[in-house]
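Below is one structure, written out as structure tokens, with a few remarks after it.
With one protein chain held back, the other chains of the complex are shown just where they sit.
Order of writing sets the labels: A, B and C. Residues in every chain begin at 1.
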Amino acid sequence: MQELDARTVREWGERYSNWGRWGEDDELGTLNFITPERVLAACALPRSGRVISCALPFDARGPQAGLGGRYNPIHTMLATGADALAGAQDFLPGGFNYADDAVTMPLQCGTQWDSLAHVFYDGKMYGGRDVRLVTSRGARANSIDRIANGVVGRGVLLDLPRTTGQPWLEDGTRILPEHLDACAERQGVAIEPGDVLLVRTGMMTRCLEQKSWKGYCGGPAPGLSVHCARWLFERELAAVATDTWGVEVIPNETRDCFQPLHMIALRNTGLLLGEIFALDALAAACAEDGRYAFLFSAPPLPITGAVGSPINPLAIK
Amino acid sequence: MQELDARTVREWGERYSNWGRWGEDDELGTLNFITPERVLAACALPRSGRVISCALPFDARGPQAGLGGRYNPIHTMLATGADALAGAQDFLPGGFNYADDAVTMPLQCGTQWDSLAHVFYDGKMYGGRDVRLVTSRGARANSIDRIANGVVGRGVLLDLPRTTGQPWLEDGTRILPEHLDACAERQGVAIEPGDVLLVRTGMMTRCLEQKSWKGYCGGPAPGLSVHCARWLFERELAAVATDTWGVEVIPNETRDCFQPLHMIALRNTGLLLGEIFALDALAAACAEDGRYAFLFSAPPLPITGAVGSPINPLAIK
Amino acid sequence: MQELDARTVREWGERYSNWGRWGEDDELGTLNFITPERVLAACALPRSGRVISCALPFDARGPQAGLGGRYNPIHTMLATGADALAGAQDFLPGGFNYADDAVTMPLQCGTQWDSLAHVFYDGKMYGGRDVRLVTSRGARANSIDRIANGVVGRGVLLDLPRTTGQPWLEDGTRILPEHLDACAERQGVAIEPGDVLLVRTGMMTRCLEQKSWKGYCGGPAPGLSVHCARWLFERELAAVATDTWGVEVIPNETRDCFQPLHMIALRNTGLLLGEIFALDALAAACAEDGRYAFLFSAPPLPITGAVGSPINPLAIK
Partner (left out) sequence: MQELDARTVREWGERYSNWGRWGEDDELGTLNFITPERVLAACALPRSGRVISCALPFDARGPQAGLGGRYNPIHTMLATGADALAGAQDFLPGGFNYADDAVTMPLQCGTQWDSLAHVFYDGKMYGGRDVRLVTSRGARANSIDRIANGVVGRGVLLDLPRTTGQPWLEDGTRILPEHLDACAERQGVAIEPGDVLLVRTGMMTRCLEQKSWKGYCGGPAPGLSVHCARWLFERELAAVATDTWGVEVIPNETRDCFQPLHMIALRNTGLLLGEIFALDALAAACAEDGRYAFLFSAPPLPITGAVGSPINPLAIK
């Protein structure tokens, strides 16, 4: 295989770019591949009516350990049942009471979508938009609110460790296009344009089983090789998500670029990336019924100007 | 009509209770009405493949003005494009950069689900669970994370002002069961068990048009009469949501109980309530194609122990 | 008087600059004027031993209304007495319980110091440091933590409305050097190098009396004229604080520069500015004993990289 460096990332970025493909003003990127027809087709997939969440619970036991200033969700109560007992709600008539709460959280601390404003280089993000548009006031382009009418379509799970008989892929395992194709074939599912591809590496399974997130955020991990950039582009996928922190393999395949696949996929291809997906329940269900394609719905919170969003992705089988 | 007081609320609560209906351990409440069969049936509804968000943008321009300690979402950046320009990310190799962000927000400050731990009286919440379970550490029962595998099903919009030819219902307008039935009939849609009912009053339309949220939170509002409690119970609805702050009419119909329908619906019926839904785009689409039933998906963020969740509800037509 | 514009601000900035005065590495600015000798002298001022806080309470009733993304402090409980009653702390032995809490607040939402990294122009802040040093990661120079060993010294109150017999100065009142000198003279106090000057305009008195902060943040206000820039520089003051949002008069005296005195004082003179000081109790005490000089202590929280800090300034008389 060719040796990769920052220059190659730029070359591939240019090669696998969708800038302008859907007009100058496009901020949806590959979500454009999810045409209304494909939404309808996806709605025809469910057979059992079972709905399965792919979200990790959002709480203090999450994976964050400080990298990049990220922390786990901080959930605080504004009003409680205990307050009611203590008389703090006696201003309400009739003995009727309530509880209320709030959260402080990095938008990418748990199960989440990266927006197309999340990464950039050479002063530009997806669509050629200037990085100066992303300041303390938020992102004025490519922000997560632009995809409020999504993400609904056909989801496909590729359960790599299950098809190879491992409990999980080892850290550092590079997932190449041929691995994805082989997995799809063994599972008997075809990957189609407009699909939301969910790739299970088993890394989260291991962390939960070992009750340790050590290394999960930013450490060595199995993940997509940057050599998948072309495959993702040509397959015309709408989104790709994994059960890892960062979709792609760590250590990265080039020393002089951190997360090269992010750079190409988000900035050039305009491909939505999903991370920290909890795929075990879905994987078990797919293994049980042998159906790896399903209706998928994972709406982001349209936080104005945000560069990511926590989500609760649902598979409807 | 019978005069209502706190005693009546308790009587009706007992009458329209689903406690124990789905077993002692049930924490789903009326979401149990969304059987797998009904999910499948809902998936067969879409005709156009169009997806429409019912979320108000989450930002500082939201409706909150301090009531109950609630405030609008506070979005802050952890890393920006501007930082990159300023050299703050030069520790990353190859000129590759990123943006990251966080939010601080009350969970019920915008478009949201109330969990079944949100209101209570006489020391009990839905299922007879003790309010002592809701403390500063969160809710240990009936919390929003319990419905992580939801909410997906058949959605029905009742667009009250459109069927009566008004731009919006006046503040204080009581919506009675007969109004709901009449609206459904005029729209040519049947309300079925397991439905997620979206009731448009036009109040949000007015606030957005007048660029003022004054009175929206906690002030006089159109909304469901507490006399709908029986109707909601008997129709076996899964959830009810409105474009208002609190689903039900304000002023409340009894002086000695604030939000009596909340008390009965959430605590006794176990009915999921949705608030601050942005229904204008959906209403326009329904008016256009004449179809008021659709596939509906509005997964909550499974924040452990939370008593509500911001959501981005999607209608798939 | 000369007409002021942005060019004049730059000229005066150059004229009243202390860059380099205390060495290239200086980040204390005019706090350097508070020599140990002056601290000792200030300690000799108290006669009664009375201590008076000049802080506005930090809570939701504060003055912020959203300007610049600022909001009032959000105080949340992590553990409560009510929790204890509800049994949430039964894991602690012996029936012993506790309460705990947290705050989310802009650092300049209430009584506060501006750090020397708070304002800048032409790419430079105090000491000629590049504004690129102030990013989402905080300020890497001139931040508030650099003055952790302060602010202790001689405080002097100038109670302008009291000496002129008004309840408060009208909005838009320009305070000129001669007003300050006249007030000092009438009060029988001399202003000395190294002093922390507290200027009472009465604006906060009015807001509290009228129970309205309308216009307090960013609206028309009495305050120091930009013509005080030279006076502040020549008097070698250590800090200046007022009972207003922004120290200086609004409307600003030049259309093409917002807060010109901030620019000159913070960026060039390196003068610490204090805002939203609650001076009524101190003013009453000074009027009572006729002594307008006192020992003053207002330590900032050394939040690393912060550009301001909430404070509780104390006058010891």
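The criterion applied here is as follows: a contact is a pair of C-beta atoms (placed from the backbone, for glycine too) under 8 Å apart; a residue touches a chain by one contact, two chains touch by 3 or more.
Predicted, not measured: the structure shown is a model, and the values here were computed from it.
S.K.: Consider the whole complex, including the chain that is not shown, and state which of B:V9, B:A88, B:V151 or B:L169 touches that chain.
M.R.: B:A88
S.K.: Looking beyond the chains shown, say which of C:P193, C:G218 or C:P299 touches the absent one.
M.R.: C:P299
S.K.: Counting contacts across the full complex, list the positions on subunit C that touch the omitted chain.
M.R.: Touch set of subunit C with respect to the missing chain: 5-6, 9, 35-40, 43-53, 55, 57-59, 61, 68-70, 73, 75-82, 84-85, 92-108, 117-123, 125, 130-139, 145, 148-150, 152, 254-260, 263, 295, 297-308, 310-314, 316.
S.K.: Can you name the residues of subunit A that touch the chain not displayed here?
M.R.: 60, 66, 69, 71, 74, 77-80, 82-83, 86-88, 104, 131-132, 135-137
S.K.: What residues on subunit B make contact with the chain left out of this view?
M.R.: 69, 76-78, 80-83, 85-86, 88, 102, 104, 136-137
Rule of thumb we're sticking to: only the chains that are shown with their structure count from here on.
S.K.: What whole-Å value do you get for the distance between subunit B and subunit C if each is reduced to the mean of its CA atoms?
M.R.: Centres of subunit B and subunit C (C-alpha means) sit 44 Å apart.
S.K.: If you average the CA atoms of subunit A and of subunit B, how many Å lie between those two points?
M.R.: Between these chains, centre-to-centre, one finds 26 Å.
S.K.: If you look at subunit B, which of its residues touch at least two other chains?
M.R.: Within subunit B, the residues that touch at least two other chains are 69, 77-80, 82, 104, 131-132, 135-137.
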